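Every protein chain of the complex appears in place save one, which is left out.
Letters A, B and C mark the chains in the order given here, with residues in each chain numbered from 1 onward.
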Amino acid sequence: MLACKLASRSPDSNNNTIIKIKTAGKEISIGDGNCTIIAGPCSVESREQYLEIALILKEMGVDILRGGAFKPRSSPYSFAGLGTEGLKILAEARELTGLPVVSEVMDPRDLDQVAAHCDLIQIGSRNMQNFSLLKEAGRVDKPVLLKRGLAATIEEWLLACEYIMDAGNEKVILCERGIRTFEPLTRNTVDIGAVALVKELSHLPVIVDPSHATGRRSLVAPVARAAMAAGADGLMIEVHQHPEEALSDGEQSLTPEQFAALTERIRAMA
Amino acid sequence: MLACKLASRSPDSNNNTIIKIKTAGKEISIGDGNCTIIAGPCSVESREQYLEIALILKEMGVDILRGGAFKPRSSPYSFAGLGTEGLKILAEARELTGLPVVSEVMDPRDLDQVAAHCDLIQIGSRNMQNFSLLKEAGRVDKPVLLKRGLAATIEEWLLACEYIMDAGNEKVILCERGIRTFEPLTRNTVDIGAVALVKELSHLPVIVDPSHATGRRSLVAPVARAAMAAGADGLMIEVHQHPEEALSDGEQSLTPEQFAALTERIRAMA
Amino acid sequence: MLACKLASRSPDSNNNTIIKIKTAGKEISIGDGNCTIIAGPCSVESREQYLEIALILKEMGVDILRGGAFKPRSSPYSFAGLGTEGLKILAEARELTGLPVVSEVMDPRDLDQVAAHCDLIQIGSRNMQNFSLLKEAGRVDKPVLLKRGLAATIEEWLLACEYIMDAGNEKVILCERGIRTFEPLTRNTVDIGAVALVKELSHLPVIVDPSHATGRRSLVAPVARAAMAAGADGLMIEVHQHPEEALSDGEQSLTPEQFAALTERIRAMA
Partner (left out) sequence: MLACKLASRSPDSNNNTIIKIKTAGKEISIGDGNCTIIAGPCSVESREQYLEIALILKEMGVDILRGGAFKPRSSPYSFAGLGTEGLKILAEARELTGLPVVSEVMDPRDLDQVAAHCDLIQIGSRNMQNFSLLKEAGRVDKPVLLKRGLAATIEEWLLACEYIMDAGNEKVILCERGIRTFEPLTRNTVDIGAVALVKELSHLPVIVDPSHATGRRSLVAPVARAAMAAGADGLMIEVHQHPEEALSDGEQSLTPEQFAALTERIRAMA
């Protein structure tokens, strides 16, 4: 019934896609049954801020560093990231820690420079149906992290994924980050059933972003645990040295201490 | 900011409400940190069907038996339960197994007979804002299981709970059962963040019904595990000897074997 | 595909149901191609308040008076109406003005007294799937105004209507009053397409309540005009002498002057 093809699990096979990322300091396998942990601040705010948190997170055993250089913001008057300078800081953090880095691309014209500086390319919720961008991402030799659109059905999400795969890039990781509902107390409503259903309907790795999904610091840990219990292959979590001073999304960022407590429990579950 | 009073945790106290149910064969404490498992078919279909599944479930260590006698159905042409006869069958199953039973009440005029036959009274999603029923349930000396309305905000859910408590019954258990969203592949979208948030905002036990929340058999187990990981105090799960022959909701019912596998994993998590 | 039967237009007939209400002073036909206007305050607050507004509205040519005696309120701490006393005031207003009156019933046990005092019985959004109440309303010899549930699909709304018709009462008027969506600037989102679609799928009259649908005074008039343009058979509008002092829903109530301007434009459209 679903119109999806490439992303669908072939009926005679249990072979899940495993996506490997290798840097000087680390080799990651996403989708191999372990929990891949991606962490970092919402935005790269400055060289000092980012390198400091990167080293802290490396110490804590994070697998991949995140940080926004090109930030989609609802208002044109909000901080929109450092752009190319942010990418250079990410590359420096990668060098310093040996960890792979992921950052978002919003414009097909920025894709080459994002791919040049990052190990994993993120396409965000607002661009899940930016078909030009999806097709360009299909021509790049880097894995793509495709977030679900905030009102995208599961079928549309899988079809967006097929745009990338159909254009030649089979290395796609899906990321559930909450959908928009009527509930005002949380930023979004994480669709925990979708995590299990997408694992059933496709052979691709699925991770969950409990930070954007809830928008409330206190809910990040329970939703992260729930995601792993539902079968997710990893987590993407916002961590900031000083959440109250963050230039974006501070209210949903964990402190390093809170994050350490969370990862400890996640690893105990596994 | 929230208008809730009674259901809210008092700022100087960590005392969670623990609800005790005692029958000849079993004493249950809901909200004490363990996982309470409520299971049974959607409807009581016949004496033979119900007593058989009740014994099977007792063997499997279920804590409370469920079974609908008065069934809310969207269409007046659907099977609406056996009514009073169904309640008598539930009471017989209670006698036979020693386990407490729970069933739904939809009409204030049926409350006395439901309370006479059951240990726990369920108020369903469609009646979460049936204020007459809530107030009557506040006058009964039996604990109440209050399901979240399918488009109820968390604040409305807690306020519905306060109708019961304000009328004199403090023994309320909240049940998240999925909210209505745009996603067509699942019956509802379980709001896993709400489980943790309601635990934060109130002192009451919270359980999750992954059967109604998803409407798909294959998703019941992963969502059940997620619920426990998010901090739920228990689960309510539909189990039927022959789901394909069930008079209601067969597509979301587990077989006894599937249910046994689920409870084993849940207990291993705890 | 739809499971609705009674409410559906028979394929070989264009006969729409026309519902007639006759009082000492007025004979109303709802569904005959004219615009029936129901107006009044959200709640009957006192004898003085209600009789005053009733006379003002009669002067303005209103067809039916509304006023809540039993008020469904999310919080148990809000004003919930005057109950039986409110019904008596409505009956007095009916006597005084010669106009028919409509009021909401929430509890099957109150149905007889509401039917005894009112010409039209309202079943509200929160009770659209209170099946006991629907069945009782099917046994009464008064027309029923059935509001759409705030997250009810069109099919569920028609099926709720069939509960009433199947129990013996064919005099049902449907009322669209907005559905719950993610948009925070309005109380609800009026589903204007549903007005036309329900006219296509059933033979019943359909009216629109732009007051609850929007929750903003400034939107009542444009949405009322839109409803009539889409084919609605009437409007239900909240009017209060002093909206800023209303005990419920003041921010969506029109003043008599605003209401007069609205009805003038509506009548010019017709």
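The rule is short, and it goes like this: contacts are C-beta pairs under 8 Å (C-beta built on N, C-alpha and C of every residue); 3 or more make two chains touch, one makes a residue touch a chain.
Here the structure is a predicted model, which means the values were calculated and not measured.
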item	value
Selected residue (touches chain absent from view) among A:Thr36, A:Gln49 or A:Asn127	A:Asn127
Contact residue for the chain not shown (choose from C:Thr181, C:Gln241 or C:Gln258)	C:Thr181
Option from C:Ala54, C:Leu174 or C:Val223 whose C-beta touches the chain left out	C:Val223
Residue among C:Ala54, C:Ile89, C:Leu174 or C:Val190 that touches the chain left out of view	C:Val190
Residue, one of C:Ile154, C:Met236 or C:Leu262, that touches the chain absent here	C:Ile154
In chain B, positions touching the absent partner	180-182, 184
Absent chain, residues of chain A that touch it	3, 5, 72-77, 80, 106-109, 126-127, 129-132, 150-151, 155-156, 159-160, 162-163, 166-167, 180
In chain C, positions touching the absent partner	151, 153-155, 179, 181-186, 189-197, 200, 213-214, 216, 218-219, 222-223, 225-231, 269
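As a convention for this text, only the chains that are shown with their structure count from here on.
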item	value
Centre-to-centre distance between chain B and chain A (centres being mean Cα positions), rounded to whole Å	35
Chain B-chain C separation of Cα centroids, rounded to whole Å	34
Approximate Å spacing (C-alpha centroids) for the pair chain A, chain C	48
Residues within chain C bordering two or more other chains	180
